[in-house]
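One protein chain omitted, others in place.
Each chain carries a letter (A, B and C) given by its place in the written order, and its residues are counted from 1.
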Amino acid sequence: MRDENLDLIKNIQKSFSRLSKGQKLIAQFITNNYDKAAFMTASKLGNKVGVSESTVVRFANALGYEGYPQLQKELQELIKTKLTTVQRLEMSQDYTNEGAVLKKVLKADMDNIKATIEEIDDEVFQNVVNSIFDAKRIYIIGLRSSSTLAEYLGFYLNLILDNVKIVTPGVSDVFEQMLRVGKDDLVIGISFPRYSTNTLNAINYTKEQGAVVIGITDSQVSPIASISDYTLVARSNMASFVDSLVAPLSLINALLVAVGMREKDEISSTFDKLEKIWEKHNVYNNKNTI
Amino acid sequence: MRDENLDLIKNIQKSFSRLSKGQKLIAQFITNNYDKAAFMTASKLGNKVGVSESTVVRFANALGYEGYPQLQKELQELIKTKLTTVQRLEMSQDYTNEGAVLKKVLKADMDNIKATIEEIDDEVFQNVVNSIFDAKRIYIIGLRSSSTLAEYLGFYLNLILDNVKIVTPGVSDVFEQMLRVGKDDLVIGISFPRYSTNTLNAINYTKEQGAVVIGITDSQVSPIASISDYTLVARSNMASFVDSLVAPLSLINALLVAVGMREKDEISSTFDKLEKIWEKHNVYNNKNTI
Amino acid sequence: MRDENLDLIKNIQKSFSRLSKGQKLIAQFITNNYDKAAFMTASKLGNKVGVSESTVVRFANALGYEGYPQLQKELQELIKTKLTTVQRLEMSQDYTNEGAVLKKVLKADMDNIKATIEEIDDEVFQNVVNSIFDAKRIYIIGLRSSSTLAEYLGFYLNLILDNVKIVTPGVSDVFEQMLRVGKDDLVIGISFPRYSTNTLNAINYTKEQGAVVIGITDSQVSPIASISDYTLVARSNMASFVDSLVAPLSLINALLVAVGMREKDEISSTFDKLEKIWEKHNVYNNKNTI
Partner (left out) sequence: MRDENLDLIKNIQKSFSRLSKGQKLIAQFITNNYDKAAFMTASKLGNKVGVSESTVVRFANALGYEGYPQLQKELQELIKTKLTTVQRLEMSQDYTNEGAVLKKVLKADMDNIKATIEEIDDEVFQNVVNSIFDAKRIYIIGLRSSSTLAEYLGFYLNLILDNVKIVTPGVSDVFEQMLRVGKDDLVIGISFPRYSTNTLNAINYTKEQGAVVIGITDSQVSPIASISDYTLVARSNMASFVDSLVAPLSLINALLVAVGMREKDEISSTFDKLEKIWEKHNVYNNKNTI
């Protein structure tokens, strides 16, 4: 049985050498035009590339699919995150009722986390934790819906470390806030579909300044992945107009726990200080409420 | 077998009438002092209430637990979210390495979503969706780490509806931003441990003004639940200094998809307008990046 | 003696009909290329336009200047606000000491207010107040340093009126926040040198949607003035890298007092409600401190 979390593009690359000449043409076309291929019939795709329909079917088989429809479904899955919101809204399922929506969305998010566990690279994760402790200054940038992840990561990281800066649009723009970034600094860029141009521009600037870049994103082929030193991938698939940031948030939890674990003794005194402030200024509700 | 998601306090209340007189004393003590009881031995608890140790054990059995240690574990689980950060840091597991952290945290978040699916009330969810469409104005308030959820919910709800206001601390404080809330308005309060006092104060004010209140929180016994017209419960357990907002975020996704589904035809034209603006101002990266 | 606050360009336009043919050529060139003319000698300017150097000098006299150097100084003054920050830093005076800086900057700001009083059009101001009361919804937008003015205006206007929205960059971008602006709405755009492109783009969008636009800016020839229904001009000259927003802030004070004056009886009850909230939550320090 095929692993449903196998990355189609990587599969194509891995299988490339043992494909026939005609199949290689299909492989190249798909790699470069997967968004178009996803909506072509086997016949139309064959026509485009200059091979027969049956070559297309055998190509699908060679990659481990039962037939072309299965391959095409995977292609459509792949591009889902890059569709416009209107296209995605049209593609979204018609649920029979709101109870069904509720369970399907939560189950889809569990699947996103499950896929994230299966795909994540422990060594990269460890390197990311190391680079957080090695950095002179840490900048966290995420814009639009991803800014909620950046704020969450920054909120907790600021409780642990004293060199963290959350970059958010405000009076100063993102470039001004990152103006002095340098080669000893770390930039954590959070970029999920539909990838914000400003985030990518800002990350590119920090890369030019020599900073180490960690990308938290939805795939190894996302725009930020190509400019990151380390890429942490978390799934954000959601068959609707919403980009689910549930698995990315869970990944960020893990990152925070891992960072906190290393500093356990030191941060305990920080939290002690905070507890006193919180209590003095009544920040938290302490009443038992049963 | 016991349902692990059964709420201990509800279980006590349900079983109350068929308990012995001594067991009833224990039940009352636990209900009022569960945070203390959680750290007492059976003997000490019996002593405190004035019953024998074996009465305490039989009380645990009567509630369906194998013994007192199992009941105590559940009590500790219950209060975990109300511990100080320092206490929680001390309670957090010592993971052998960062790969282990990663997988355990993500699995814990999957469990949080699973428990949320099992416990959520479809009818309440449907009522919440209805009340969103019935409201004159919708205020969303969440402070501290919960503000990231409020911003996320507000970001998408603002794309669908034209009467949504995210209440965030800024130049104006939260009361000023909610000053004119009235009985035709809906307030969505997001409150997770350790419950922000300001959120509760603000929600109380809106309740006094007659607004309908939806609480998104971690249990039916959280402070906000007692003043909400509808309470949506999502689990936030995390054995560390971080409060996991993963299941709450997934619940919010479901809420957004359900609201969007009802307005599918109307919002399609809104998104169409947005796509043109986004394209004109190059908001999203459109380059294929394989 | 010439009124130093006389607007050079208006002066040229007013004097145009009584200029000689050669002087008219100079007038047209300056109006269209004042930034270049500001750095040309009389001889070079004459050369460019095709007239003699003495015609240039007589042109300066005709406008009321002692000679060409005085006219040129005024041109340089005019463009100061549109120079790059580096150019402006180079132009800034070398003060002998910090006490001198202090007094000169404060005096310059008094002059900015004085010039604003002399130039402001009472009727436009009254129309602006009227349009605030006529609007269905009021959007306030100012970005970069002008966002501080937008926040200030919005903070107080929100205490008086219930239909005010401050547009600030955040999770949603400025276009999304103004998406539903329509012909019954009012947009107050605050735009000072060096004029933010995003503000102008956003104002242009609202203009296309039919909204009434009030521009608060530094001159009748600023980019926002050309797309505003009403333009309120406040001086922001400052011979340094800082754009002084002092006179604009004073103008906003006047706008707030004028709006508040009309609603005096109604807002008194709002403030009464606020005072109770402020007192309950200890927002203000009430201790006498002598």
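Everything that follows uses one rule, which is that contacts are C-beta pairs under 8 Å (C-beta built on N, C-alpha and C of every residue); 3 or more make two chains touch, one makes a residue touch a chain.
Keep in mind the model is a prediction, meaning the values are calculated, not measured.
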Determine which one of C:Leu19, C:Val57 or C:Ile117 touches the chain that has been left out.
C:Ile117
Residue, one of B:Arg144, B:Lys165, B:Arg194 or B:Arg235, that touches the chain absent here:
B:Arg144
Residues of chain A (touch criterion as defined above) contacting the omitted chain:
151-152, 154-155, 158-159, 162, 170-173, 175-177, 179-180, 201, 205, 270, 273-274, 277, 281, 283
For chain B, enumerate the residues touching the unshown chain of the complex.
144-145, 147-148, 168-173
Need a quick check: the contact residues on chain C for the chain that isn't drawn.
9, 31-35, 82, 84-86, 89-90, 92, 94-95, 97-99, 101-103, 105-107, 109-110, 113-114, 116-117, 120, 122, 125-126, 129, 144-145, 147-149, 151-152, 155-156, 159, 194-198, 200, 221-223, 225-226, 238, 240-242, 244-247, 249-251, 253-254, 256-258, 260-261, 264, 267-268, 271-272, 274-275, 282-285, 287-290
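Just so we're on the same page, only the chains that are shown with their structure count from here on.
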If you count the C-beta pairs in contact for each pair of chains, which pair comes out on top?
A-B
Select the chain whose centre, defined as the mean of its C-alpha atoms, is least distant from the mean of all protein C-alpha atoms.
A
Residue numbers at the chain B-chain C contact, same meaning over half shared and different meaning under half, come out as same
Could you pull out the residues of chain B that touch at least 2 other chains?
151-152, 155, 159, 274, 283
